[in-house]
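Only one protein chain is missing; all other protein chains are in place.
Note that the chains are named A and B in the order they appear, and that numbering of residues resets to 1 at the start of each chain.
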Amino acid sequence: MARPIITLTTDFGSADSLVGSMKGVILSIQPDAEIVDITHKVMPYDLLDGALAIGTAYKFFPPRTVHVVVVDPGVGTERRPVLATAGQHYFVAPDNGVLSMVYQSEESLTVRHITSEHYFLQPVSNTFHGRDIFSPVAAWLSKNGQSSAFGEEITDFVRFALPKPKPAGNGVKGVILRADNFGNLLTNLREEDLPQVLAGSNFKMRVGTAEISRLAQTFGNGGPNEPILILGSSGFFEVAVNRGSAAKTTGAARGAEVTVEFA
Amino acid sequence: MARPIITLTTDFGSADSLVGSMKGVILSIQPDAEIVDITHKVMPYDLLDGALAIGTAYKFFPPRTVHVVVVDPGVGTERRPVLATAGQHYFVAPDNGVLSMVYQSEESLTVRHITSEHYFLQPVSNTFHGRDIFSPVAAWLSKNGQSSAFGEEITDFVRFALPKPKPAGNGVKGVILRADNFGNLLTNLREEDLPQVLAGSNFKMRVGTAEISRLAQTFGNGGPNEPILILGSSGFFEVAVNRGSAAKTTGAARGAEVTVEFA
Partner (left out) sequence: MARPIITLTTDFGSADSLVGSMKGVILSIQPDAEIVDITHKVMPYDLLDGALAIGTAYKFFPPRTVHVVVVDPGVGTERRPVLATAGQHYFVAPDNGVLSMVYQSEESLTVRHITSEHYFLQPVSNTFHGRDIFSPVAAWLSKNGQSSAFGEEITDFVRFALPKPKPAGNGVKGVILRADNFGNLLTNLREEDLPQVLAGSNFKMRVGTAEISRLAQTFGNGGPNEPILILGSSGFFEVAVNRGSAAKTTGAARGAEVTVEFA
């Protein structure tokens, strides 16, 4: 019997004891759980950043993994807690759109409003549902595998669209979704948005102070301080600098506009 | 049989290989251990910050969990290593007060001076007892469950009191204990220190540049940039800003004075 896996994705950082408390709650209910941190450094309150973190990582985990996602600026308000069964994975999260990229990726989708309070850690605080609701629900779910026990199915769950590229002039206009640890700039442009680039057409990409006209296979193909375009491992095009930081070189950050023009 | 749990709380940060070495030592002795990081970002050398980290998290773990706490500016000096049995938990730490909040919370308490050197990793360095003493002792303890094997009971162990609120004018004076990842400011004021506030009396709290007169149920009830008072999930009142940082808004940080006045 494989150990049940529970992943955690939050904006709690790693300096506080919040994540430790969540793990204690999980292990008190489900001592066999293998708990895996995806990241706790989602930008505070940032639903898009959280959606990207879980959306790019979950599919590498085995079937029946339970993913706990807590980016929850509305904790303690009317926003609902939800349990989603999406493809072969489970997700426990606030109903605020943080699962949008998961919803978009999976055809088979059931979302439930978690209402079975006897699974909660009592008394439930107003400010830390990660510990009092999401963790114990994930732990109980990994024990009993009965998602229907946690509440009724809903169809009006919250979802948002990732920012979509738009046609612009002879090309397309996109946006920087985030910078990674190396300063690589993740755009919202996917393979299907720039087929000409992949086919070898000349292009001119503008982002921050930089103009880029070269698609490279990998980071090491770039010259010193040369911003290059890469088709990244998560399926999005990225701007990168070999052994450097594209964020620094271009001056661009999350939210910056990216334009691509063809001759 | 549930796997034995060993938690780690240190000020070692996550950039060095110190924590990795500790985990290697633990797993070499006790391969079944489930090792859980509470945090490694206690402020360097800061016993109060360490006491708060373990003090707010330990009680969410199952009985018989072994908690290793290493905030240890006196490593290699005369300060003793201790093993505390407190309530249903074990703690392995330097005898410098870092377990003070645990000592304060648990009525059933036995503290031993760890002297059984055959459990140590030899040779014991002068500067890294986390690896050479605390980790192996925790691992052996989780195997044999015999705390009495590690040394004699002592009663003169080091403990300090958390800073206590004081009466001031018509109200009370407290202090900011720490800022969390969101910039929420944790005060040393608990429910019993401000019963009037919970009962609905008018109050005026001053912290940094801010004056606060509103108790909110949760973060989301605050207006933009409005510092509000919250009864936090760890039992302390907190100053918070909805989707913002109270630390930035008020300019207050650890050690800042907080005053509460009633009309």
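Here is the rule we use: contacts are C-beta pairs under 8 Å (C-beta built on N, C-alpha and C of every residue); 3 or more make two chains touch, one makes a residue touch a chain.
Predicted model, so just to flag it, every value in this text is computed and none were measured.
Colleague: Which candidate, B:Ser125, B:Asn202 or B:Gln217, sits in contact with the chain we can't see?
Modeller: From the options B:Ser125, B:Asn202 or B:Gln217, the contact with the absent chain belongs to B:Ser125.
Colleague: For the chain left out of this view, which of A:Phe160, A:Phe182 or A:Phe262 touches it?
Modeller: Considering all chains, including the one not shown, the answer is A:Phe182.
Colleague: Go through chain B and note every residue touching the omitted chain.
Modeller: Touch with the absent chain occurs at residues 11-25, 27-28, 31-32, 35, 44-45, 73-77, 125-128, 131-132.
Colleague: For chain A, which residues touch the unseen chain?
Modeller: Its contact residues with the unshown chain are 2-3, 5, 7, 9, 14, 34, 36-41, 52-54, 56-62, 65, 180-182, 217-221, 230-233, 242-243.
In this text, only the chains that are shown with their structure count from here on.
Colleague: Go ahead and note the Å separation of the Cα centroids belonging to chain A and chain B.
Modeller: Distance between chain centres, rounded to whole Å: 30 Å.
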